[in-house]
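I am attaching a structure below and will ask some questions about it afterwards.
Of the protein chains in this complex, one is absent; all others appear in place.
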Amino acid sequence: MAKRIESLTVTDNHRLNSEYFILTLLSPGTLPEMKPAQFAQVRVEGSPDTFLRRPISIHDADRENNTIRLLVQILGKGTETLSRLRQGDQLNIIYPLGNSFSMPLKGQKLLLAGGGCGIAPLLFMAKYLREKGFNIDFLLGFRNRDRVIEYEEYSSLGKVFLTTEDGSMGEKGFLTDHPVLKENRYEQVYCCGPEPMMKAVASWCRMTGAACEVSLENLMGCGIGACLCCVVDTVRGNLCTCIDGPVFNINDLKW
Amino acid sequence: MAKRIESLTVTDNHRLNSEYFILTLLSPGTLPEMKPAQFAQVRVEGSPDTFLRRPISIHDADRENNTIRLLVQILGKGTETLSRLRQGDQLNIIYPLGNSFSMPLKGQKLLLAGGGCGIAPLLFMAKYLREKGFNIDFLLGFRNRDRVIEYEEYSSLGKVFLTTEDGSMGEKGFLTDHPVLKENRYEQVYCCGPEPMMKAVASWCRMTGAACEVSLENLMGCGIGACLCCVVDTVRGNLCTCIDGPVFNINDLKW
Amino acid sequence: MVNLGFSIGDLRFRNPVLTASGTFGYGSEFDDFMDVSRLGGIVVKGTTLEPREGNPYPRMAETPSGMLNSVGLQNKGIDYFGKYIYPRISEYDTNVIVNVNGSYVDDYVALAERLNSFDRIPAIELNISCPNVKMGGMAFGTNLGSAREVTRAVRAVYMKKLIVKLSPNVTNIVDFALAVEEEGADAVSLINTLLGMVVDVKRMKPALSTITGGLSGPAVRPVALRMVWQVARAVKIPVIGMGGIMNTDDALQFILAGASAIQVGTASFIDPLASVKILEGIEKYLTDKGISDISDIKGYINR
Partner (left out) sequence: MVNLGFSIGDLRFRNPVLTASGTFGYGSEFDDFMDVSRLGGIVVKGTTLEPREGNPYPRMAETPSGMLNSVGLQNKGIDYFGKYIYPRISEYDTNVIVNVNGSYVDDYVALAERLNSFDRIPAIELNISCPNVKMGGMAFGTNLGSAREVTRAVRAVYMKKLIVKLSPNVTNIVDFALAVEEEGADAVSLINTLLGMVVDVKRMKPALSTITGGLSGPAVRPVALRMVWQVARAVKIPVIGMGGIMNTDDALQFILAGASAIQVGTASFIDPLASVKILEGIEKYLTDKGISDISDIKGYINR
């Protein structure tokens, strides 16, 4: 899985709502091999205030058409600039970066849990798992009904359990409030989202004995292990989110 | 003539050749009063390397439609970014800035001489003079036939004499090589272009006793007289190109 | 109503947004765009006893997120100022501060003495940090002994508020702040420009006629902020922070780090309205947060 720097062509920029959009990018050659939870370091051109690249997960890959998709949340100047990309524009990225979710054991009961832009790597993971013959449940959390994105996409890959903070769709509350967690005995959980959410899921897993991997979202200088800025404090000392992660087993974290 | 900051809408971006383009900009209100040789300080958005505004002459103004036109030469990162503006984009400018060419005396024989993007203010000036009933000759210099721009426009306002460095159109050589300078006795010359060209025209004027005003193109920090960066060494000491100029009588310069 | 004001001794400023010397002319350059009197104050161009032509063109170069200048204190001297500029500038209903420069201690002293008699000038900013003059300027601001000497001498003759503007081109700016505080400065302002340079590769020559110049703009902001934080923790007098402040967020960084007020410099070139926008932005920020007095957030990060 050699990393590469490549300028891809934007073939689509699809706006999901005021906050989210999906970029479809065409590689000039054949896509590299990629694994779920890997990410790309995206160069934001034309934004005077974004000096560094921005890490964005591989949301989806279409090997036949050599396209990848990125699901992006508008958070600041970088993502705002990306949201204005138009068909035909070029986007320079370094990819694929980082480790990936581990494979579950045969027959394990799996949960993919995520919230906000943290749901991005879960789609790729779900497709991967489906190919290997696993059944999956999703547990996805959003602020409210209007924020729910890609419900159909995920529904086509597994059962989707939803929470919204205001209860306007699915269960009211946070992810860990969802009754499905009481009704089922998940053995392996893959999780990505805001840190408080991941911490809540992690402690639920610890309680129930489920294995749990989380994909972290630290600030990154380089994305390739060269700057040591993206560290996370683990039981094995400071590790780099970009090369030792983004996926960590919660047992390695000091959460 | 109060200066103002305003975001104008790009209604057209017309490419003349590989080096030149003309932006048509629509003011959201009524255009301010403007005089020939005045300029705008243009904010270049989306270019990480252009921190300061760029001074660009008012090439033309259409008071009925509240549009102005800027003739721009692609020279570096700022003008390159401007060249990619599309219809509907906004452009923030401060205008109108600077002094202007003085009015000629009745009946004077006039020459408007320019080269490169220096021809920009001459169009506005020519229209202005025509309104006041003056006849004008243009003496315009370009590198070669392919570089000749706006020949028709200028021809509709006066007689156009051309030089190209390689002789592929008009007379071969530099502006001051043109025979029209020997054949005519111009009394007032308005000139804008690269410094060596303006200096040559200036010394020709000194020789023949023609009055001569040149519009200078210094590096500018602010364009409004606040930074004192744009100075030109005159007989009255350092003056600011942005507020004491851009037009100077050659007798005031130490050329 | 939010209280935005601050004081240097008994001199009251209605809000903490000032403009930086050399970047706002004499105010009048901005009259077309805004009501200058809304600002907490304006610091006018660097002024000297005698007229100065400044350095030869080119005096400016653009840099990544910044600019280099070597204007070199071009100004018409104090006589001209008194006669032609002072009457006009006195019309502003805000604190007009003169930025005072000299080649020798005596120059500073003579100029400060003259300024005592200008009723509408309640304070001077002693510029011991100009990097663009051969004599004086930064030489005073990078040597502790000289910084003390010139501050002491001016303090002895100047009756109103004395602000000393510090140079960032030193190993330890806190030493300088403490020294001038001890010598009687009523406030310090920082930073002046960082000494920098650009080479024009095409012409294979320095971009500036003076080779080196002063770097300003957002590029220097992290350095400026660090110095303001260091100084604000060390001195008791008010600290006026500046260096690359472009918007409200930037200004708040300085106030959270301990500045009592800020100056807007290079930003005014890019957006002549920058200073008033920042003023409005700070007011909105405090209102939104339900904070009634700006002093409540001053130095907040140290708590």
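Letters are used for the chains, namely A, B and C, taken in the order the chains are written, and counting of residues starts over at 1 for each.
We adopt the following convention: contacts are C-beta pairs under 8 Å (C-beta built on N, C-alpha and C of every residue); 3 or more make two chains touch, one makes a residue touch a chain.
Predicted model, so just to flag it, every value in this text is computed and none were measured.
A.B. asks: Using the contact definition given at the top, list the shown chains touched by the missing chain.
C.D. replies: If we consider the entire complex, the absent chain touches A, C.
A.B. asks: Out of C:Thr63, C:Ser260 or C:Ser275, which residue would touch the omitted chain in the full complex?
C.D. replies: Answering carefully, the residue with contact to the hidden chain is C:Thr63.
A.B. asks: Using the document's definition of touch, tell me which of A:Arg43, A:His59, A:Arg147 or A:His178 contacts the absent chain.
C.D. replies: A:Arg43
A.B. asks: Considering the complete complex, identify which of A:Leu8, A:Ile94, A:Leu181 or A:Cys212 is in touch with the unshown chain.
C.D. replies: Of all options in A:Leu8, A:Ile94, A:Leu181 or A:Cys212, contact with the hidden chain holds for A:Ile94.
A.B. asks: Which candidate, C:Val96, C:Ile121 or C:Leu194, sits in contact with the chain we can't see?
C.D. replies: Counting the whole complex, the residue in contact with the absent chain is C:Leu194.
A.B. asks: So that we can see where the missing chain sits, which residues of chain A does it touch?
C.D. replies: Output for chain A: 2-5, 43, 48-53, 94, 218-233, 237-238, 243.
A.B. asks: Provide the residue numbers of chain C that touch the chain removed from this figure.
C.D. replies: Given the touch definition above, chain C has residues 63-66, 68, 142, 169-172, 194-199, 201, 204-206, 211-212, 215, 217-223, 225-226, 229, 244, 249, 252-253, 256-257, 297, 300-301 touching the missing chain.
Basically, only the chains that are shown with their structure count from here on.
A.B. asks: Let me check something: if the centre of a chain is the mean of its CA atoms, which chain is farthest from chain A?
C.D. replies: Following the centroid criterion, the farthest chain would be B.
A.B. asks: Between chain A and chain B, what is the gap in Å from one C-alpha centre to the other?
C.D. replies: Comparing mean C-alpha positions, chain B is 54 Å from chain A.
A.B. asks: Residue numbers in chain B touching 2 or more other chains?
C.D. replies: Only 48, 50-51 qualify.
A.B. asks: Would you give the residues of chain C that are in contact with at least 2 other chains, written as numbers and ranges?
C.D. replies: Each of 65 in chain C touches at least two other chains.
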